[in-house]
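Excluded from the complex is one protein chain; the other protein chains are retained at their positions.
Up next, subunit A:
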């Protein structure tokens, strides 16, 4: 039901060491956000795109589709940054409305462009991580980074339950559809309300049953999972370090020498 989750299990980069992928995505993301330069953003966009699509084997059309997910937010906030209502026109364009002007400046446009590119490159870093690394692997890495045990355990359980509940919700909405539950707006609102309450009831029942089952299997506060670990490869680490140094030097160059 969740496409990204499905894609990451089929990715060709799935069996790389999770720590490597996590570190790569995080450090690159950090550089993107810290530098906010167009050059860095373009390089990152290209590299993570190639890694996810070409090395990872995610279909390109899917990747493009996912890049448009935050588009609504991006368009609206860019409008808010670029457009202004003022008494005097600014340098880029101005549309008179009565005594006021709907206007924008070149600086703001450049700023917005830089922001859009930075945001897109940051999203591509996020996609690299989420389309190559399954959630349990990420949780494993978080555990090694000393995230509190209780949090990890909660996350593992929530991750599992999301799919259980999504399945239930899917069945309920199918049966609602087949009984004309979304005939018009009124019924669809009512259906959604009852879907929500039934889902909650099912969730509580399930959670009770699940705890009994866990306790019957000697649950004592931690869920022990066998982790498949893939040792980090030296070659990959060298490449990651080289790339990050390259990115860092470009960042320095853009900031201090131009």
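The criterion applied here is as follows: a residue touches a chain if its C-beta (ideal position, glycine included) is under 8 Å from a C-beta of that chain, and two chains touch if they have at least 3 such contacts; residues count from 1.
Going forward, contacts and distances are computed from a predicted model.
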item: Candidate names "[Citrate [pro-3S]-lyase] ligase", "NADH-quinone oxidoreductase subunit J", "Cobalt transport protein CbiM" or "Dihydrothymine dehydrogenase"; UniProt protein name, chain not shown; value: "Cobalt transport protein CbiM"
item: Residue of A:23, A:157 or A:250 in touch with the missing chain, whole complex considered; value: A:157
item: Selected residue (touches chain absent from view) among A:211, A:230 or A:253; value: A:211
item: Subunit A, residues in touch with the chain not shown (by the definition above); value: 2, 4-5, 26, 29-30, 32-34, 36, 66, 69-70, 72-74, 76-77, 79-81, 83-84, 90, 105, 107-108, 111-112, 115, 118-123, 125-127, 129-130, 135, 138, 148, 150-151, 153-155, 157-159, 161-162, 164-166, 169, 173, 182, 185-186, 188-201, 203-208, 210-211, 214-215, 221
